[in-house]
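Take a look at the following structure, please.
For this depiction, one protein chain was excluded, whereas all remaining protein chains were kept in their positions.
Presenting subunit A:
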Amino acid sequence: MPNNVDTPTEEALANNPVHVDHLLLDGELAAENAWCVSYDAANLPEQRPAFVPLALWQANKQDEELAPLLLSDTELTAELAAELNPLPAVAIDFPSFTDGRGYSLARLLRERFEYAGEVRAVGDVLVDQLDYMRRCGFNAMALRDDQHPEDALRLLNSFSVRYQTDVEERRALFERRLTTSE
C-alpha cells in the first residue's frame, strides 16, 4: 500500500491525551472544550469524555463518554460509516496541517453517508484552514494551542463566493449563474 499511515509521534504520545482550550463549534467559540483526544491505540485514557482511536472505541462501545478518532489514513467504508452514523460526534485527525486527507474524509462522511452528528477537526488545526474545513463539513474545530481564537472567528468565513459544490452549497456556481443572471 503506497499510502503512508497516520501514526502519532513519540512526542504526541508522551503528551497523550491532548486537550486544547479553544473549540469552534457551529461558527462560534465554545464556552469550554470538555473533550480530550487520545492517540494511544492500546490503552484508554483516564479523562472523559475522550476521542480514542477507532479500534479502541469499537472495543469499548459501552462507554458512552468515548467517541471515535479517525486517523487521516482511515478508509471510510460503508460498513464503518453505518457504525458511525448514530453517534453524536466523530473526530478526524490532522497529524500535520499539510495532510489534506481529513478534508476528503469529512466530505465523505457528510455527503455520501449523510452523517449528521458533530464532525470535529483535531490535531494540527490552524486558523487558516477553517474556511475549507467548514465547507468540507467540519462543524467543530479544536484549535492548536498557539492559535488565536479571535483570528479563528474572523477567518472562518473568508469568502462569500465559491465555484464548487460542497457540504453547504449543493449548486455549483455555473448552475446558480444560469438562474440569477441573463
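Everything below uses one rule, namely that a residue touches a chain if its C-beta (ideal position, glycine included) is under 8 Å from a C-beta of that chain, and two chains touch if they have at least 3 such contacts; residues count from 1.
What we mean here is this: contacts and distances are computed from a predicted model.
Chemist: Looking at what's absent rather than what's present, what does UniProt name the missing chain, "Acyl carrier protein", "Nitrite/sulfite reductase", "(2Fe-2S)-binding protein" or "Spermidine/putrescine transport system permease protein"?
Modeler: "Nitrite/sulfite reductase"
Chemist: Would you mind spotting which of A:D63, A:E83 or A:D99 touches the chain that isn't drawn?
Modeler: Answering carefully, the residue with contact to the hidden chain is A:D99.
Chemist: Touching the hidden chain in the full complex, which residues of subunit A are there? Just list them.
Modeler: 2-4, 75, 97-101, 103-104, 107, 112, 126, 128, 131-133, 135-136, 148, 151, 154-155, 158-166, 170-175, 177-178, 181-182
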